[in-house]
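Have a look at this one.
As you look at this complex, bear in mind that one protein chain is not there, while each of the others sits in place.
In order of appearance the chains are A, B and C, and numbering begins at 1 in each one.
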C-alpha cells in the first residue's frame, strides 16, 4: 500500500516519480517549513507544513488529471510539478519571499536553479522527465501549467481547505471533490464547466474570509514584519549568504537570528510571543499616495527617520504597508450558457469582494509597547495620515 | 447526565422547562418533519429533522444567554422560545407555509393558538412562565426576542451549520462558537462586538452559498412546487381541514396525497423521485413586471390557461415564481469604532451578494417530461418572457 | 458530473447499471426506510436512511474492485449487488426481519423474488447482467460474494462509519480508505494483507463499542420491541398481507399501526416517544436455559401468562430476549507472516470482546410505567430469574 494518510484528503497514493521525489533533500526540507509561518501565534493548531500541503496539491493534481483524462508523460510531469511547486520557498514561506526577490531577483516559483542539476534533476530524468518542462509547469506556463499555477490551480484548492482545517475556522468554503470534477479545458484554457458560477464564487469567498480572519490577522502580520526586518539585519550584518538564507528551514532561521547579537532580542520575542504593538493601524483612504508608492528603500528610510527622531534603536519601528488588495481568482474562467466568461464579468459578487478587501486593508506601524504612543504621534505626522 | 448527543454540537444539556417541553406531543412531532423537506432528493444525506434543529437552537440560545449574563426567568423564557420556535411549522416546513398563511392568515412563528392552552401551556406555566411572553419571543418581539428571531438570531446560526453538515457541502461558513461569544446588546439592540465585520459577513456568505447550492437547487424547487400544488388540491378536493393539515407530519401529508385520487400520481412521483422537468428557467430581467406581481390566484389562473390550451390535466403545469431576492442578514448590527452600524452601511460585500442573489434568481415552469417542449413554447408566449 | 454528494464519502460516482438502478421504485423506497430504525429516539441526529447507506456500500465496492483490479461484467455485477443489497429489508429494517423470516421463511438478503422479474430484472438485463448472479452475490455466495456479504464485506465498512457519523458518537473506528486498499484474495478467500491485524481488530472494536452505545441501547430496544409486537398484532388482526407488510416504508407501517384500533395506542406512543419502561433487565448468567431456548411461540405465551395474571391488556408485557451474543468479524482472515489466519486464532483481543459482549447482554421485560413494579415481580418469578 503506497498510500500516505493525510488529515485532509485521507489517503494519498504515491507512485512513479512522486515516490522518488519525496525522498529528496529538497522535499524533506519542506517538513521544516510551516505552511502559515507566524499564523500559529494566533491559531495554536496551525502547525502544518509545506510538506503535507505539497502532498495535497499532488493528490488533487492526480485527481484532476484523471477526470481530464490526461495520461502518460505529460501527466507525470504535472504530478511532479505539483509535488515540487513549493520547493523554491525560503524559510517561513511568504514571509521571506520579498527579501529573496529583492536580493536574488527570483520568485519562489522560479526554480530553474534547483532543477538545473543535482538530486531533483537526477530523479526527474530517471523517470524520463525534462527538468525544463517541469520548471515551466511550476511557473504556470503552457496549457497544463494552469493546473499548477493559475487562478484555478490545485494549489489554492488544497491550501484553503487545509489552512481552515488546521486553524479550526469554518471558512475554507472550497469543495475540492467538486472542483477537480468540473475543471475542463476550453480552447486551451482551464475553465469550470457549465453550472459552476457558485463553485467559482466559493473560491473567492473562501479567499476573502480566510484573508480577514487568518492570513491577514494583525498578530500574524506583526510577527511576520518583525521576522522580515530581522532577516534583513541578519543578511546585512553577518556573512550569511542570500542563497544559504533561502535554503534555511524555519528553525534554522530562528537559530541564526538568535546567534546574531543585533537580532537576538527579536528572535527571543518571536520565540516567546512578546510581540510589538500596533502604534498605527490605518485604512487605505487615509494613507497618502506617496506612502503607498514608496519602495522598500524609501520605507526603510522612513523607519530610520522615526527611530532617530524618537531616539530608538534600529529595528524598533516597523512600517508594514501591504500592496493594494488584489484577488487573482476574479479572473477565473467559467462556462455560462456555452460561452467561456471571466468570473468578474459574470458575478456581481466579485466587485463586492474586491471592495471588501479594500475596506479591510490596513497600514500598520509596529513598535515595542512602551513606545507605542510616541510612535503613533510621530508616524501619523511623518506619513501624513489623515485621521 | 441530562445531555443529548448531537451530531453538530456534541452534547446538549437539557434541564428546566426544556426537559419537560421535549416530552410534549408538539415537540415530538418535529421528529417527523424534515428540516430541508425536498432537498433530500438532491442530497441523500439531508434527512435531519426540525427536532434536532430545535435542540440546536436551544443549545445556542443557552450559550448566548450565558455569555450575555442573562439569567433567571427571562432566560428560561428565551430557552423555551428557542426550543419551541418551530412547533408552528406545517408538514415539509417552508414548503407548506404559504398555503397555511393564505388559508389561516398565520405565519409559522405565530403560535399563540398553540400556546393558549393545552399541553404546552401546562408545561410552561408549571415552570412559572407566561405563555404570551414565550409566544412574543418566538415572534421576535422585544429586546430578548431578537435572540430567537432576527437577523442575528441563533436559529440561523444552527441551521446554516447543520444543513451544511448533513448535505455534506462545505458552505456553512458560520462559526457559532464565535457568534454566541460576540453578541451584545447596545441600546437594547442585538449587535456583534467590535472587530466582527467579517463575522457578520460570514453569515451572509453562508446564506448566499447555501442558497445557490442547497436551498434553491432546482430539483428541490421542482419537488417542492409539486408538493405545494398537490397540497392545495388536497385541501380543495377533500374534507381535510387546514388546521388538521397544518399539524400533519411529512409522512402523514404524503399518505393523504396518496389516498386522494387526484393527487395519488404526484404522491407516487415524489416518493419515487420521478419529478417534473423544467420547461422554463428564466432570469429576473427577462420576466415582465406583471408576472412578478401576480398573486397566488392569478398564477393559478395562468397555470390553468396553459393546461387548457395544451389539453393537459389540472396540476400538469406549475409556475414557480419566487419573491424578489432578499437577505435579511444585511441589516445586522455591528459595532465599528465604537458605533453601531448596519452591516450594509459598512460592508461593500453586501451589495455584491444582493446582486449575486438577483443573478441567481429564476422563474421556473415545470411539467412532466413529455410536455416540456410544448409547455416551454406556450409559457414563454403567455408570460411574455424575453429570450 | 455524475457524482452524488454524500456526507460520509464526499462524492460518489454513479454510472453504468448503478445509475439506472437508482431510479427504480425498489431503490427509491429505501429513502423511506431509516438505517437505524428506533435508535433516533436516543440519538436525535440518527435519521439517515438505507438509501444513502446503499450508495455508500456501492462506493466502497467500487473502490475495492479497483484496488483488486477486478473489471468488466463481474465487477459490474458486484457493484449492482452492493447497491441492491438492502432492497429486501422490510420497514424499520432489522426490527421487522424476524417477523418476515418467520412468516415468509425468507432472510432479507434473499431477494430472488424481487429480482425474478419486474423493474429490477429489466434494468439488470439491459446491462447484460444475470439476475441470478446478482442475487447470489447479495447472498454472499461465491468468491466475489464475500465483498458484498461476509465478515470483511463493504457493508459493515460503510455502516459502522455512517452510523457513528450520524449519531455523533466517536466509536466508528473503521478506516474504509485503508480497508479497501488492503483487501486481497488468497486462495479464493477474502483476507486482509500482511500487517493488518490491528486493521481487522478495529472492525471488531467498532462493532463492540457501537453495540454497547448505539445498536443495543435500551431505549432503542424498548421501542423496537414495541414496534415488533404491534406489527404482529397488525398482521394477525387485519387483512394486511405479509408481502405487503414487507414492502412498506417506515411511515407506512406507522400509519397502518395507527389506523388499527388495537395498535393505535402503541403507534401514538412510538410517535411521541412515550415508551414502555424496563421492568426487568437481567444479565445472561441469571437467565435459565429454558428461557434462552424458548422459541417465538413460547415467548408469546409467557407474555400472555404475565398479562393474564396481572389483568393487563394484550401487548402490555414484552419479553425481549436477544440471541446469544456473536461477532461474525472474529473469523476474518488476515495474512500473518505469509499465512492466512483467522482473526480469533491470531488476536487475543477477540476473546476479550466476545466476553465483553456476553457481559453486556441483557434480557429485558418492558411494560407501561404504572405496571413496572408488578411486572417485575411476576416476571422474575415466572422466568425463574436469579437475583
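Just so it is clear, a residue touches a chain if its C-beta (ideal position, glycine included) is under 8 Å from a C-beta of that chain, and two chains touch if they have at least 3 such contacts.
Keep in mind it's a predicted model, so treat the numbers as computed, not measured.
Annotation: of C:152, C:353 or C:375, C:353 touches the absent chain (contact as defined above).
Listed residues A:98, A:143 or A:273: the one in touch with the omitted chain is A:273. Only one of A:21, A:55 or A:321 touches the absent chain when the whole complex is considered: A:55. Against the chain not shown here, chain C presents residues 161, 169-175, 197-198, 201-202, 205, 208-209, 212-213, 346-353, 355-356, 358-360. The chain not displayed touches chain B at residues 1, 3, 5, 10-11, 177-178, 181-182, 193. One chain is missing from the display, and on chain A it is touched by residues 4-8, 10, 23, 25, 28-29, 31-32, 40, 43-45, 47-49, 51-52, 55, 165-169, 249-252, 254-255, 271-274.
One rule holds in what follows: only the chains that are shown with their structure count from here on.
Mean C-alpha positions place chain A and chain B at a centre distance of 40 Å.
For this pair, chain A with chain C, the centres built from the Cα atoms lie 50 Å apart. The centroid of the Cα atoms in chain B and the matching centroid in chain C are 34 Å apart. With touch defined as above, residues shared between interfaces to two or more other chains in chain B number as follows: 169.
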